[in-house]
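Let me begin by presenting the structure, written as structure tokens, before commenting on it.
A single protein chain has been omitted; all remaining protein chains appear in their positions.
Each chain gets a letter, A, B and C, in the order it is written, and its residues are counted from 1.
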Amino acid sequence: MNVEIKLFGAFRDYEADARVRLELTPEATVADVRSALASHATVHWPNFRPALLAHSAFASERAVLREGDPIPADGQMAVLPPVSGG
Amino acid sequence: MNVEIKLFGAFRDYEADARVRLELTPEATVADVRSALASHATVHWPNFRPALLAHSAFASERAVLREGDPIPADGQMAVLPPVSGG
Amino acid sequence: MERHHCAVVDIAQARLDPAAALEFVSDPGFGGITMFVGRVRDLNHGRVVTGVSYDMFDVLALNGFTDIAARGEAQFGPQLKLYIAHAKGRLGIGDLAVVVAAGTPHRDEAFRACRMAIEAVKHESPVWKQEHYADGDSVWSEGCSLCVHADGEGGHG
Partner (left out) sequence: MERHHCAVVDIAQARLDPAAALEFVSDPGFGGITMFVGRVRDLNHGRVVTGVSYDMFDVLALNGFTDIAARGEAQFGPQLKLYIAHAKGRLGIGDLAVVVAAGTPHRDEAFRACRMAIEAVKHESPVWKQEHYADGDSVWSEGCSLCVHADGEGGHG
């Protein structure tokens, strides 16, 4: 399935349109998306810091997801680096 | 010496001008003022509740006074029933 | 300019102004502002309240507010601005009785300083509330005794 991942915060510096499109199997979990994004980042993002992704969470529009959760049916996700609001 | 005691809160109900004037000796302490006010109240205030005075403090314009403190030099005092601001 | 603002506001002349409080405690170096606003409620201990009257020993109250601000500095350091204002006179439901605001570099100190100040105002300031009820009755509220005992402890009645 086609997954579109929105980028926020420090991840915005890596892609001009602040999103990444990845192809995953229908049974893929959030953990698989994490691995796929890490591979994408290693290839396409020259200054990528793996620690940033390691401390980042994935989310749908409704909630932060766990590693074992399935990918949202609409394929829409976001990667959330450590937050710093307020 | 002449001591003027301002009345606040529930004490206001006892005197139209919200003050009491008492005559005390120059060496009198706050405790003596308390006794003198109690005597005055017993005589002049028909509905006086002794418990109100027992829970009240005496003060100058600068600070709450202790029982052993002397009367302020200017003879100006206030009797403060339990407070309920805010 | 003073770093702390202490005021007694006669409701017949003016109202408490939360916007002014926020403005006063603001500073380019402060990231956190906490404000407490106390308002007159329509119900207390199950009785319908139509208004309250605040009596106050103004000069002692102002001296006390200044003491509270000094205590705030002792506790939280000089990077603190405090605003303490209490209304006096006859207030209606919803009218503001007290406004306390604290500005500090970080939020934890702002919360703690604001809380310390409103607790001190409530428990120590020479202010007396008389509640007026729908049935025409008026009662002076039970409060905190300021009696200073021989051992130096203040008591709360």
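The rule is short, and it goes like this: a residue touches a chain if its C-beta (ideal position, glycine included) is under 8 Å from a C-beta of that chain, and two chains touch if they have at least 3 such contacts.
Computed from a predicted model, the values in this text were never measured in an experiment.
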Legend entry - Omitted chain's touching partners, listed by label: A, C
Inset, instruction - Determine which one of C:I33, C:M56, C:A85 or C:L146 touches the chain that has been left out. - result: C:I33
Legend entry - chain A residues that touch the omitted chain in the full complex: 6, 8-10, 12, 55-57, 59-68, 78, 80-86
Inset, instruction - Over the whole complex, note the residues of chain C touching the chain we left out. - result: 18-19, 22, 26, 28-43, 93-94, 105, 107, 110-111, 114-115, 118
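In this text, only the chains that are shown with their structure count from here on.
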Inset, instruction - Give me the ID of the chain with the smallest distance between its Cα centroid and the all-protein Cα centroid. - result: C
Legend entry - Distance from chain C to chain A - Cα centre to Cα centre, in angstrom: 49
Legend entry - Where chain C touches two or more other chains at once, by residue number: none
Inset, instruction - Would you give the residues of chain A that are in contact with at least 2 other chains, written as numbers and ranges? - result: none
